[in-house]
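A short worksheet on the structure shown next.
Only a part of the assembly is drawn; its chains keep their places, and the rest are absent.
Read from first to last, the chains carry the letters A and B; within each, the first residue is number 1.
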Amino acid sequence: MSLIEDLVVAYRVLAEHEVIDAYGHVSARSDRDPSRYLLARHVAPELVVAADILEYDLDSNPIEAGDRVSVRERFIHGEIYKARPEVMCVVHNHSPSVVPFSATSQPMRPVFHMAAFIGLGVPNFEIRDVQKGTDLLVKTPYLGEALARTLGGHPAALMRGHGSVTVGETVARAVGRSIYLEMNARMQLQAMLIAGPGGAFKFMDDAEVSESAARQEYDRAWHLWRTRALKRMAVG
Amino acid sequence: MSLIEDLVVAYRVLAEHEVIDAYGHVSARSDRDPSRYLLARHVAPELVVAADILEYDLDSNPIEAGDRVSVRERFIHGEIYKARPEVMCVVHNHSPSVVPFSATSQPMRPVFHMAAFIGLGVPNFEIRDVQKGTDLLVKTPYLGEALARTLGGHPAALMRGHGSVTVGETVARAVGRSIYLEMNARMQLQAMLIAGPGGAFKFMDDAEVSESAARQEYDRAWHLWRTRALKRMAVG
């Protein structure tokens, strides 16, 4: 399976999991040229096909766009690829249980072992700290760079009132992180409610996080998600 | 696509998002005569077809109804079109996460950037203040006018114990506002629970709201929703 096919599948998988709805996007660093990345044009994720995939340089200029319109927030992707040479895939989403955490000062915690990567740290990007009066969209190189700086070396970052970004060394890993970040958010809120005001809930400790996060490839899940997505795409 | 087709699609889209169930309705001001509006007869939204669409004057008298029964709450639409010349589409729904807010004194806040319009103000219509002992339905010109007065110049209003109304300069905008009002309600409740009793959550400030709300057309979402709806209608 080519990288473009993998990327189309990633769009479909994220849409099926309702991690991205009509908005949100996923990109992959080119496997031929590390200074290029692939990202779909301005179209809803669940409708993406191979012909919608555009190639960009790391300043987020499209290479051969033709009449295909670029998404305004492509700088999220370009600036992260610049700052993180090992990252091969970036997902930006509005996943519904994560946005509420971004609106509070409660940190996300690795409640669920499938989301152990959260224990590596998930900072919260407050766009207001770098520019006032925006529409919250990361639509300039300046904002993209600021987001990449907040992300730092972490696997994910929240974006206040907007969503989150997850990254990975493979498409499966970045996609899996988006899906399990959403699941963990639901579980963490429930654990907080069960524990009650002032009650404590347990999460993975540092030793458990490092044992799990480094190896978690989401391979069995990715195989399932890809199988389902290809089946739906064949049906049309 | 004609306005009637767009309106049929709007019914289907709102039903698919469970923003309207067997009840609720969406209307559009006529594109030929601004003193007329289009609204489906008394039938469940997800069953609406072009032949169900009736035309009304702004006093909500049907023009050529034949044996098609009008919905009792059509005065919601007529009275808002009278009061708001720029409004081209009105949605009335019972969206499930919004009704609980209408039963409290907690104001809705723009937690999620896709629902920035909430920052322009979403008043709560208490029908009991204008008429006691109703069944909560806005089924007279008097009640419709009172609701329109509460709505004022805002993009949406809650209706206590009943639902809400959203308006827009296009069908996409009014429909999008209903869908994102529901999503924001879920996110706001979650943010309140995460923050805990007395804890504060963050929402868009006035500068962010005005930067975002004025331009938000929900165009990419509307394209997706319409594509899906037309596909389902073709399958039958």
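Operating definition for what follows: a contact is a pair of C-beta atoms (placed from the backbone, for glycine too) under 8 Å apart; a residue touches a chain by one contact, two chains touch by 3 or more.
Quick caveat: nothing in here was measured; it's all calculated off a predicted structure.
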Where 2 copies are displayed, count of copies in the complete assembly: 4
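Keep this in mind: only the chains that are shown with their structure count from here on.
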For chain A placed onto chain B, the superposition rotation in degrees, Cα atoms, nearest 5: 90
Chain A-chain B separation of Cα centroids, rounded to whole Å: 31
Contact footprint of chain A on chain B as seen in their complex: 110-114, 116, 183, 186-188, 190-191, 193-197, 199, 201-205, 207-208, 210-212, 215, 218, 220-221, 223-225, 227
Contact set on chain A toward chain B in their complex: 21-23, 42-44, 46-47, 94, 96-97, 99-101, 103-106, 128, 132-137, 160-162, 189, 192-193, 197
